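Every protein chain except one is present and positioned as in the full complex.
In this document, chain identifiers A, B and C correspond to the written order of the chains, with residue numbering beginning at 1 in each.
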Amino acid sequence: MKENYLLITFPSIPENVGLARVIVASFAAQLDFTLNELEEIRVATSEAVSNCVIHAYREQSGEIQLELKIQDETLSIKVIDGGCGISDLDLAKTAAYSTDPERMGLGLVFMESFMDQMTIESQLNQGTQVLMVKKPERSKDSNDDGQ
Amino acid sequence: MKENYLLITFPSIPENVGLARVIVASFAAQLDFTLNELEEIRVATSEAVSNCVIHAYREQSGEIQLELKIQDETLSIKVIDGGCGISDLDLAKTAAYSTDPERMGLGLVFMESFMDQMTIESQLNQGTQVLMVKKPERSKDSNDDGQ
Amino acid sequence: MNLELKQNGRVLTVVVSGELDLSTSPDFRRRIGDELEQNQGIQHLIFDFKETSFVDSSGLGAILGRYRTIAKRDGKVSAVNVPPHLVRLFELSGLLKVMTIDPSLEEAEKYD
Partner (left out) sequence: MNLELKQNGRVLTVVVSGELDLSTSPDFRRRIGDELEQNQGIQHLIFDFKETSFVDSSGLGAILGRYRTIAKRDGKVSAVNVPPHLVRLFELSGLLKVMTIDPSLEEAEKYD
């Protein structure tokens, strides 16, 4: 199978973080990821979706969109919220920085280190969009046209 | 948790039938279903989504929408395609009736017998919408206000 | 889905593991079909479902299709190690009219 996609919308409640992990991991399993890589994808997804629940919408409940895509043997995960937005992206990405004293400020760090690529776009009071990309190591060795 | 929903869109390729099963089963697990009931939900989902792939879009590829909802401790699954539609719904529901000689004509029969409720709406050349509803047996015993 | 085919005399045993549905049944049809065609000496078919995690009507159709070939050879199709949820599907589908469920592989192999 060469290309596939999955668009998902769900409310920002903590119970759905685990659901998002299951969905992303099952979708990702259509590529040649190792168990360890799938584990990294699960953590990155968990962080991105948790951020929507905790930070983007805080006490209120909003909607989270997941856009999953497989193209050129590469997985991309877009996590989109319509929440409060991030005022300083560089600061947010700093290890141990969090606007919540109870939290570790490691979510964005994990997302960056566990995925090949991570980019954020955010607008205050409009929302945040995180794009994460990862290609199985085993597919990187082979020719780019797959097999 | 009282209410939840999940809206999903994906292309009508056979590989996504298994994915749909995983998603629906994980979502359904937020209710108090037994393993046997979850198995029935997996079969019903598999039949409904397979029908979109095989019958609704045939050789072409189209989009399938899944709308999952939890309300009043009840699961509802809507499977929507924009395919060829069904001309005679009663005939289609008949056991062993299939327009494809290779198939058993049991999909709709399984969906009806494994779920509490199953209704189909269809328009020729517009598409088909299947609604399936199921409440955990264990929740039926208790008061209707849950616990 | 993964298939393991073992021939023993006139009996072909197929161990089915994983999920047998729309996406895997074409492979199931082809692999077993090829084996039956290339080896006309095979008369009986035993499916071992111990490791089968899922079957739906696409899978049942694929199983039934293999029966048709065996019936032409006056053979028998039997199933062993059938998990409870599959027993129910086999019943509902009428597959048990043409396929027997045997208590064990040893019992089923007596067809030879």
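Miscellaneous remarks
Here is the rule we go by: a contact is a pair of C-beta atoms (placed from the backbone, for glycine too) under 8 Å apart; a residue touches a chain by one contact, two chains touch by 3 or more.
No experiment lies behind these values; they were computed from the predicted model shown.
Put simply, the hidden chain is in touch with A once you look at the whole complex.
The chain not shown here is touched by just one of A:7, A:43 or A:131, and that residue is A:43.
Considering the complete assembly, chain A touches the hidden chain via residues 14-15, 17-18, 21, 36, 39, 42-43, 46-47, 50, 53-54, 102-104, 106-107, 109-110, 113.
The rule is short, and it goes like this: only the chains that are shown with their structure count from here on.
Shared contacts of chain A and chain C, meaning chains that touch the two of them, come down to B.
Per-chain CA centroids place chain A at a distance of 28 Å from chain B. Residue positions 15, 18 of chain B each touch two or more of the other chains.
Shared interface positions of chain C, i.e. residues touching 2 or more other chains, are not present.
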